[in-house]
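Note sheet for the following structure.
The complex appears here minus one protein chain, its other protein chains still in place.
As written, the chain order gives the labels A and B, with residue 1 at the start of each chain.
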Amino acid sequence: MRWIISKLLTIPIVLLVVILILVSLTSSILDQIMMKQIEIEIRRSVITNPQYANLPMEQKMKIAERMKEELIKALGLDKPWYVKVFMYAYSLLTFKPIYARVLTTRIIDPGSPNAYLIVLERIPFTVVLFTTSAIITLCLAIPLGLLAARKPGGLIDKIISAWSIFSISMPWWWVAMVMIWLFCYEWRIFPGPEHETDWANPISVAQRAALPVITVVMMSTGVVAYRIRSILLDILTEDFITTARAKGLPERMILRRYVLRVAAPPIVTIVLLSIVLSIVSGAIITEAVFNWYGIGLLFWDAVVANDIPVVLVLVYISTLLYLLTRFALDILYTYLDPRIRRA
Amino acid sequence: MSAAEILREIWRCWTGRIALILLIIQLCLAVWVVVSTDYAALSRKYLDETAWLGEYPRAVPPCWAVPHHADIIQLKLNTSTMKPEIVEKRQVGRYTRYVVKWSYQFEYKGHALPSDTLLLLVVKRLPDLKAYKLEVKLLRPDNSTVAILAKTPITKEYVVVVGIGGAKGKPKPVALNTLPSDDPVYRSIVDSVSPLIGDEKLLTELGPGKLLWAGRGGKALLGTYEISVVASFYVKGQPSSDTNLSKYTSVYLEMQTLGNCYGLMGTDSVGRPIELGILIGLPWSFVISFYVTFLTTMIGGFYGILAAFASGWRAELLMRIADTVYSIPLLPILIVVVIVTRSYSIWLILTTMVALLWVGPVVVVRSMALQIKSQPYIEAAKAIGASNARILFRYVLPQILPYLVALMVLGIPDPIIIEAALAFLGLSDPTVPTWGKMLEWAWKEHAVLNGWWWSFLFPGLALTVFCATFLMLGRALEPIVAPKLKSR
Partner (left out) sequence: MPSTERLLVVENLKVWFPVRRSLADIIRGRRLYVRAVDGVSFTISRGEIFCLAGESGCGKTTTGKAVLRLIDPDFIRDGRVLFRPSDEGLKIVKSYDPGAVEGEFVNVYKVSDKRALKVLRKEMQVVFQDPFGSLNPRYRIRQILEEPLIIHGVKDQGERLKRVYEALEAVKLVPPEEFMNRYPHQLSGGQRQRVAIARALILNPSFIVADEPVSMLDVSIRAEILEILLSLRDQYSISIMFITHDLALAKHICDTLAIMYLGKIVEIGPAEKVIDEPKHPYTKALIAAIPEPDPRNRLKVREVPIKGEVPSAINIPAGCRFRPRCVAYDSASRDVRSLCESREPGLFRVGDRHYVSCWLYGGRSTPNPRP
C-alpha cells in the first residue's frame, strides 16, 4: 500500500520534471510561435478587416501596434523567461490546445492542426502493433525459456543465449530495413512501406502490420526467453525446489507446478515492461522505417518537419503513457506476487 | 582475483573466447586507422558527398557478390603522341580542309556491364583554325557505332568538352550517368544505342555510362572496340606534306570504366567504399560507448553506494531522485535537446545520455552495497575504528568494482545504438562519421528500395558485431565477478 502511493506520487513528479526540461528548452521557440500567431491574428483583425478599410495605412499600423502590445501583455509574453517556463508548463499540464506548425490530422477531424489530436489518432496504431507483438512474443518465449532452463548449457540454451545477444546488439530499425529489403523487394511477400494504406480500414492495416509484427517478435523473443530462463534457473536453485525433487516429483511437474507459478509475476512484468520501454525508445525509428502510422512515425515526421509543438506534445503524452503503464504493471506485479502484497 | 586470472576464466568459455578475439581485432583496427592514416582529413572527406565523384563506382555491390566482373578499361589518349590518320586533305578556296582521325583499339573482356563510365575530353586548338568541329565515336564489336560526341563546333582555344572544372586547375573526368538527361553527350549516346536496345525503360535505367558497352537486351558486348576522335578544320594556305598536325590541335581523352563491384563491401550511392566507412566509424564507436558507459557506471555506482550508506530520509530522497530520472524516457528527450539547441555536437549528445543513463546501475549497486554493508566484517571494521571513507574504499568498493566493470561492459551497446538512432533521424554531429550516419545515408538514398543491400547491411552488421562483442564479454564476465551466479 505504502509503496503504491509512493509510486503514484512519482508520476506527477516525473511528469513535472520532464515538462520543465522540455519547456525550458523550447521556451524561446514557443515564444516565436506565439508571436507568429499574434501577427496572424492582427493581420486578420486589423489589416484585412473591412471595418478599417478606409483608414490610412499609417493609422492601421498604429492600431496594429497597439493591439500587438495588448496581446503580448494578455498572453504574458513580456514576462521574464522563468515565469514563462511555468506558464507554458502549466498550459501543457492542463492540456491547453496547442497547434502544429505543419502537420495535420488524417483520421480524426482530418486537417486539424490540433497537436493533441494529431498525437491521439496515432496512439491506437502503436498500441495495436506492440500489444500484438507482445502476446505472440510471450507465447513463444515461455516454452522456449522452459526448454532452455530444463537443460542449462544445452543446445536450446545456447541458441537462446546467442539469439538474445544478437537481438540486443542490433538496432531494431536496422533489422526492419533488412526485413523490408528481403520480404518486400527481394521476395515480394509483403507490401512495402511505400504501399498506400487506408489507415481507417482494419484489413489493409492488418496486411501492413504483418512484417512489423514479425520483426518485433523476432527481436524480442530471444531476449525475453533468455530472461525467463534466468528467472527460472534462479528459482530452480531454491530450497523448496530441492525439496520437491527430493520428494521424487518428475522434473516436468516441478517446472510447471512449482517454478512457473513463482516465476509468473516477474516474467509478465518483464515482458510487458520491456515492450513499453521499447515503445518510447527504439520503436520510434522502427515505425518510421516501416512507415507505420503510429507515434514513432509521428516523431520522425515532426522532427523532419521541425514541428516543435507536435514534438512537445508527443514527448509529453508518451511520457505520460509510459508512466501510467509502468504504474499499472507495478500494481499487476503486486497482485500476481503474494510475497510483495504481504510486505 | 587478478586480471590475468579473470582473463583466463573468460577464455575458458567459448563466448568469452570469441568475444576476446573480436575485441582484439576491433581494437587493433581502430588503432591502426587512427595511427596509420590522416584520420581527421579522411573522415572529413568521408563526410563530404561531393569529394568522391569518379573515384570509385557508385552504388556497386561487393565483388564477391557479383558473378561476372566488368572490365576496367582505362584509356588516356593524347593525340599529340598518336599517329593521326588523315581522312581528308583538300583545298577549299584559300583554305585547306583537314579531317583527321586518331583511333585506338582495345578489348573489352568483362562479362558484365561496368557501373558507369568516366570521360574527360579536352581540346586545344590554334586560334586561326576555322570551322573546327570535333566528333568522338566508339566502334563496337557488333559493328555498331556509338557517337559519344556528335559533331560539335569548338570555338575556343582550350575547351573542356566533357569533364568537370578546367578554367582553373586540372579538369576531372565526369561520370556519364551523372550527366543530366538533356546533356548533348547523354543524348548522343542514348540516341545512337536506342535502335539496338529498343526498350525505353532499359535505356534510362542503364544510362549512357553503361549503354556504351551494352548490346541487345542490355548485355555486355565483348570484343574489340575502337574509339576514334575525328577533328575537322580549315587551315589557311595550301595543303602541305607536313604530317605534324599536333601543332594545329590536340585532343586529350580520358576514359575509364567503373567496375560493377567494389572491394569487400561495395560502395554507396555517391561512391564511398562501405568498408572505409566502417573502418572510419570504428574509433568513434569506441569513443562514444566508452565515454558514456564509463561515466554512467562510475556515477551510478558511486550514487548506489551512497544511497546504501545514507540513512533515513536521505536514502529515501536519493532513491526517489534515481527513480524519477529512471522514469524519464531517453530518446524523446535527446531528440528535443538536439532539435532545440540546434547544436549537433556529439559531446552534447553524449553528455545528455550520461545525464539520463547514470541511473542504470544504481539499484543493483545499492542492493549489493547493502548486502556487503550488513556483513559482519564491516561491523568488525567499524569496531576497530575504521572511518566511513576507509570502509567505503577499502572494503565495499573492492567488492563492487569488478561487478561495475561487468555492468560497464554489458552497457556498451546502449549508447552506440542510441547514437545510431539519433543519426538515423538526422540529428547527429555532422563532423563525426558513425555507422548510424551510414545507415541514414542508405535510407535517404532509398538503398532498401533500390536493393543496394550492401550499403545498409554492412554498417548494421558492424554495429551488431561491435555490440555483441561486449555483450558476450559481459556474459562471460558476469559469473566470475558475481560468484553467486556461477552455480547457474
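One rule holds in what follows: a contact is a pair of C-beta atoms (placed from the backbone, for glycine too) under 8 Å apart; a residue touches a chain by one contact, two chains touch by 3 or more.
As the structure is a computational prediction, the values presented were derived from the model and not from experiment.
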> For the full complex, which residue in B:198, B:217 or B:398 touches the chain that was left out?
Replying inline: B:398
> Looking at B:181, B:224, B:341 or B:387, which residue reaches the missing chain?
Replying inline: B:387
>> Using the document's contact rule, name the residues of chain B that touch the chain not shown here.
In response: 311-312, 375-377, 379-387, 390, 395, 398-399
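Going forward, only the chains that are shown with their structure count from here on.
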> If you average the CA atoms of chain A and of chain B, how far apart do the two points sit, in angstrom?
Replying inline: 32
> How about chain B: which of its residues touch chain A in the complex?
Replying inline: 15, 320, 323-324, 327-333, 335-337, 339-341, 413, 417-418, 420-421, 424-427, 439, 442-443, 448-449, 451, 453, 456-457, 460, 463-468, 471-472, 475, 487-488
> In their shared complex, at which residues does chain A touch chain B?
Replying inline: 6, 10, 13-14, 17-18, 21-22, 25-26, 29, 152, 161, 165-166, 168-171, 173-175, 177-178, 180-181, 185-186, 192, 194, 230, 233-234, 237, 280-282, 284-285, 289, 299-300, 303-304, 306, 308, 311-312, 314-315, 318-319, 322-323, 326
